[in-house]
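To start, the structure under review is shown below, and the notes come after it.
Missing here is one protein chain; the remaining ones are kept as they sit in the complex.
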C-alpha cells in the first residue's frame, strides 16, 4: 500500500465524508429552501392581500368619507336633520261623522246639549248621541331661526253640519276658528321669562281642558287677543297672562229699532302650582248695560270669573289613571263660567258656581272606566231672581275584546231645575240615556286612542214636564217627547 | 513518506474538504439568510400593512357601523323609512278653472248638464263647455300602528263658482264634502274579512266610476254612513256592504205651510266577480210619501236600484285600451239611477233604466279616441204617466303633436224626448256640439294625464223647441237660443 494507494481511499473517504456531509447539509438546505420558498410565496400572497385589503378599505373610506366634498356621514346627518325636523308644515284634525237615526228610520235630535239645560252648559253624555258631521282641519307651520327662536303659526278651519248629504254649500258653517302666531325660545327673554312664549291672534287658549265624554270644556277661554305663557314667578309658580276680546254684535237696545255692538275684553291670570291651577279673570264690555234683555233687568257690563282646579296623576289616589277636578265661580259677565265672556245677556247680578270632575282608570286588565260629574247653580242669570240648577252624572265603560275591538257603554243622568228666565216656562225633571256601542279601532288600549268607528244603540228618556220648557229646544218637538231609541254609526278621529 | 507526512496532506485534504464543504454550506447559508432577512423585512412590512388595512377597515367599519351608537346603515334605513313612508299627510286635488266666452264677448251658459235633459242626468260632452271654477282640496292622513293596522283619514273641501272675480265670498259654495275614517289590515280580521276594510263618516263611495268626458259617474253612491269593503265571499267573489244616509230637507207637505224633513237610507251590496260587477241597493225614506209633489202623484218612500257592469281590460276586445259598460235600473226612490237616493221628488211608481258605455284606445301611435254613450228612459218619474228619454253620443279624439302639445276634438250629440212632468212644457229635439281644443300638458301620453291647459272654440246648436222647455234652464235665456260659438281657456288638474 503506497501512499497513493493509501491516499486514494482516504481521499475517497474524505470525499465520501465530504459528500456525506454535503449531502446532509444539502438535504437540510433544500428543506429550508423549500420552506423559504413556500414562505416567500405566502408572504407575497399576504402582501397582495394586505394591499388589496388596504385598497378596499381606502376605497370604502373614500366612498363613505368624501363623495364629492361631503362625507356620507355628513350627508346622512343633513338628511336626518331634515327628516326629523319639527319645522315646516304639520296637519292636525278633529272630526266626527255619522248617522243618528230614530226607530222611525229618520234623523233624531241629539247632541250633548240636547236637554233644556244644554243652553246653560248642562251637557249630557255624547256616546250614541251625536247627529252631526263636525270637522276641524289644523294647518300648522313651525319656523326655527338661526338665533334659536321658534315661531309657530296655527290656522284652523272648522265646519259642523247635520245634513247627511255630501254637497253642503247651503248648510255650510265652514269658518276659520284659529289664526295666531306664537313665539318661543326667544333669546332676549331671560330670567322669569326664560321659558315664556308669547302669542297674538285668534285662538283657543292652550290651557283649556275638557270632560271628553260630555264634549264640554271645564273652561273655554278663546277669542282674539294676545298673551304670554309660562312666566316663572317663583320656583313652583308658573303663570299665563292674556287679554281676549269677544264680539257682542247687533244686540237690541232700549231705544227701539237701534241695535248696538260692543266687545267683551277678558284679562286673565292663569296660575299653576304643581298639580294646582288657579285662574282668575276680569271682564269688561263697555255699554253692554244698554242692551235690552227684555225683562226689566240690567245687563252686565263687567264681570269676574275664577277657577280652582286640580290635575291628578292617578285615579283619585285609588289606582293608576288620572283625574281632574275644578270649581268655577263667576259674577256678572263672568257668570257664563265655561265660555268666559261668551254671553252678553247675563244680568249685572248674575252669579254661577260650577263643579266639574272626571277620572279614568282600568278596573281590570281589559276594563276601563271613566266617571264624570258636572253641576251648576246660577242665580239672577237672565233676569233678576231667576235660578237654574242642573247636575249631570256620566260614566263611560269600555271592555277591550280584541286588538281592534271593544264594547263601550255609557250611562248618563241629568237632573235639572230651571227657572223660566227670559224664555218661557220653568221646568224640573231628569234625563237619562244608556248607550251600547260596539267599537272598532286600529289598536285598543285607552280612552284617548282614536280613531274609532262605532255602531251604537241608545235609549233615552226624560220627564214629560221638560217637553214644555222651551220651543227652541228639541224636547217636545214632533216625535221627540221621551222613551227614544236611536241607532247609528259614527267615526271619530283626532291627531 | 512517513505517516505524519502522509497525514499532513490528508489533514490538509480533509481540511480543504472540510473548508470546501463549510464554504459550500456557508455560501448556501448566506443566500438563505439573505432570503430570510428579505422575507423578514417583507413580513414585517406585510404585517404593518395588514395592521394598517385592519385599522382602516375597523375605522371605516366604525364610521359606518357606529357613529354614536347607531350604524350608518341603520341610520340610513331609518331615514329611508321616513322618506318612503306612506304615513302622515298627503294632499290631493281636482280642479278646473277658466273662461267660457260667447261671440258677444260675455260669459255664456255651459256645463255638461246645460241641456233640458241635464237635470235628468243627461250630460253632454264637457270639452270647451265648462263655465266654472271648481276645486276639490283633499287633506288625507294615514297612520300605521304597531300591530299592523292602518287608519286613513280623508277630508275634502270643495267649491264651485261661475264668477271670474278673485274674491268670491258672496258667491262661495265652499263646503266640506268628505270626512271619514277607514281602517284596513286589522289583525283581528281573518277569514273572509282578511282583506276587508271598514269605514264610517261622510264620503263618496270608493267604487264609483265615471265617464270622464261627460263629467258624470255611472253610479254616484255617497252621503254619510258606514260600510265594509272587500269581503271575500268566495274565491272569485268580493263584496262591499254599506249604509248611506242622505237628507231630504224642508220639503212641502200637503198640510199647507208645514214643511217636513226625512232621511233616505240606502243599503247596498256591491259584488265583484272578476271583471263583472253587480250592485244592488234598497232605499227607504220614512214619511217621504207625505211630500207634496204638486201634481197629485204620491212621492216614493222606498225604492230599489241595481247595476250590472263590466270593466274591460281592452278596447272592447278590439285593441289595447279599456272599456266600461253598465246597465242600471231603478224603481221608486231608486229611479234616480246615478245619484242613488239623491232625489226625493220621484213618484212611488217611477222607473228608470240607463245604459252607459265608454272605451279608450290608440287608433294610431299619436291618435287617441274615446267614444261614449249614455242613455236613459224613465217613466212615472215626476208625475204618474210621464216619460223622459234621452241619449248622448260623445267622442273625444286627441292627436299628440309634441312632447307638450296635442290637439283635442270632441263631438257630442244628444237626443231627448221629455215629458213636461212637474215643470212646464214637453219637448223633443236634439243638441250637438263640436269643440277644437289645442292643449298643453307637461307630458302627453294618454287620456288620464293631467294637468292640461287648453284653449278652445266650440260650436253648439239645438232644436228651437228645446228653448221653451223650462224657464229654469239655460236654453232660451237671453242670447242663448242656438247656433252658439264659444271660446275660452281652461286648466284642469288632478292628483
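Before moving on, here are some points about what is shown:
In order of appearance the chains are A and B, and numbering begins at 1 in each one.
What we mean here is this: a contact is a pair of C-beta atoms (placed from the backbone, for glycine too) under 8 Å apart; a residue touches a chain by one contact, two chains touch by 3 or more.
Model, not experiment: these values are computed from the prediction.
When the missing chain is restored to the complex, the residue among A:177, A:212 or A:366 that touches it is A:177.
Residue in contact with the omitted chain (choice from A:204, A:278 or A:367): A:204. By the touch definition given at the top, subunit A reaches the unshown chain through residues 1, 6, 9-10, 13-14, 17-18, 20-21, 24-25, 28, 32, 35-36, 39, 42-43, 45-46, 49-50, 52-54, 56-57, 59-60, 63-64, 67, 72, 75-76, 78-79, 82-83, 88-89, 139, 141, 143, 145-147, 149-151, 153, 155, 157-159, 172-181, 183, 186-189, 198-204, 222-226, 243-247, 249, 261-263, 265, 284, 286-287.
Listed here are the subunit B residues that touch the chain not shown: 2-3, 6-7, 10-11, 14-15, 17-18, 21-22, 25-26, 29, 32-33, 36, 39-40, 43-44, 46-47, 49-51, 53-54, 56-58, 60-61, 64-65, 71-73, 76, 79-80, 83-84, 89-91, 93, 95, 97-99, 101, 104-107, 133, 135, 137, 157, 159, 161-169, 171-172, 174, 402-405, 440-443, 451, 453-455, 489-493, 495.
Quick note on the criterion: only the chains that are shown with their structure count from here on.
Centroid to centroid, with C-alpha atoms defining each point, subunit A and subunit B lie 32 Å apart.
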